[in-house]
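I'd like to ask some things about the structure below.
Presenting chain A:
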Amino acid sequence: MAEKVLMKGNEAVAEAAIRAGCRLYFAYPITPQSELIEYMSKMMQKAGGTFIQAESEIAAINMVYGASGCGKRTMTSSSSPGISLKMEGISYLAGAELPAVIVNVQRGGPGLGDIQPAQGDYFQATKGGGHGDYRLIVLAPSTVQEFADMADLAFELGDKYRNPVMILSDGLLGQMMEPVEFKAPKTEKEIEELDKQHYDWCMYPNEDEPNHHHHEINSLEIDPLVLEQHVIKLGKKFDLIEKNEVRYEEYNISADNDVVVVAFGTAARIAKSAIDELQENGKSVGMIRPITVWPYPYEEISNVLHDKVKKVVVCELNLGQMVEDVKLAVNGKLPVEFIGKVGGILFTPDEIKAKILEGEGE
Partner candidate 1 sequence: MARMTVNAELCKGCGLCIPACPKNIIRFSEEINSKGYHYSECFDQEACIACKLCYTTCPDVAITVEK
Partner candidate 2 sequence: MEIIAQRPKSLTDTPFTYCPGCTHGISHRLIAEAIDELEMRNQMMGVAPVGCSVFAYKFFNFDMAEAAHGRAPAVATGMKRARPDMHVFTYQGDGDLAAIGTAEIVHAANRGENITVFFVNNAIYGMTGGQMAPTTLPGMKTSTSPYGRDEKDIGYPIQACELINSLRAPYFIERVSLLSPQDILKAKKVVKKALQFNKEERGFTFVEFVSTCPTNWGLSPVDALAWAKENMLPFFPIGNLRDRSIEGEK
């Protein structure tokens, strides 16, 4: 399937999810991801799957919990205020060790905010949002192609680690159209095989003794000693994910860099333009773009801060969230500066250039 089609981000990720073998989708409409649920309402039915517009984002994430408990690939999507509603469900998914894909098409916040693109849910996605000791694998696309590719990756990672996975997108990527190339769709046989991979823990048709199974999809452990062991086990899983699943992009990284930029998603696209323009004028700026914002590329950032680099500039469409992780990565070696934009407004390449050049020649 080498043909490229021009598609909106919201629709591309939906199409990619169906091709990845997702046959159950539950969601509630919210701007700016309504195209996703509308696409699914047509195409999921066409694929012979289940589409339910649930009564709320809370109901939707709980339907995901039920379907995932049966070992099936299942997905939900929403935008910032709706994602807040899903946080209880996400904690339960993580506690019960259930795979699931949650797409967040971010908008301005807090509260009802507005419907323009933003990156204000970084803390919510990477530092909790839900209660208790859990981690969400968080993928941050910056093109429509990447957004679509992350559907399959999210399902794979979810199955591999028995953990929920979030695709942290935003209203710009959700609404813009770019050329996308899709993977070949999974066959019904492949989907059947995917189903069977979870038979050691999921709910599925039973048999009489001695092959009778009693599987519990559950996160309650009332005995503290047992809960302790369970949470320690989860912790070991998260350590493994941190060790093996960091993904990032190096952009214009070289021995000539005297500034390093760190940005994710849409902010990184804008930063790339700034970096290109500066490079044309002979100033070498490199960028690390985290593709996974959890696990975070701390080491990978630290490794590019050679002696010539004078400072790190973090660009985010929020008041300053990922910048805290960058400071951890830099660990006091260099000054870390921040340029943000809130209200659902985007910064321009010129604004980023100005921040990068700030203090030069002083």
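Note that a contact is a pair of C-beta atoms (placed from the backbone, for glycine too) under 8 Å apart; a residue touches a chain by one contact, two chains touch by 3 or more; residues count from 1.
Regarding candidate selection, all candidates are chains of the complex that A comes from, given by their letters.
It should be emphasised that the depicted structure is a prediction, and the values quoted were computed from it without experimental measurement.
Which member of 1 or 2 touches chain A in this complex comes down to candidate 2. Contact residues on chain A toward candidate 2 in their complex (touch as defined above): 24, 26, 50, 52, 54-56, 58-60, 62-72, 74, 88-89, 92, 96, 203-208, 212-220.
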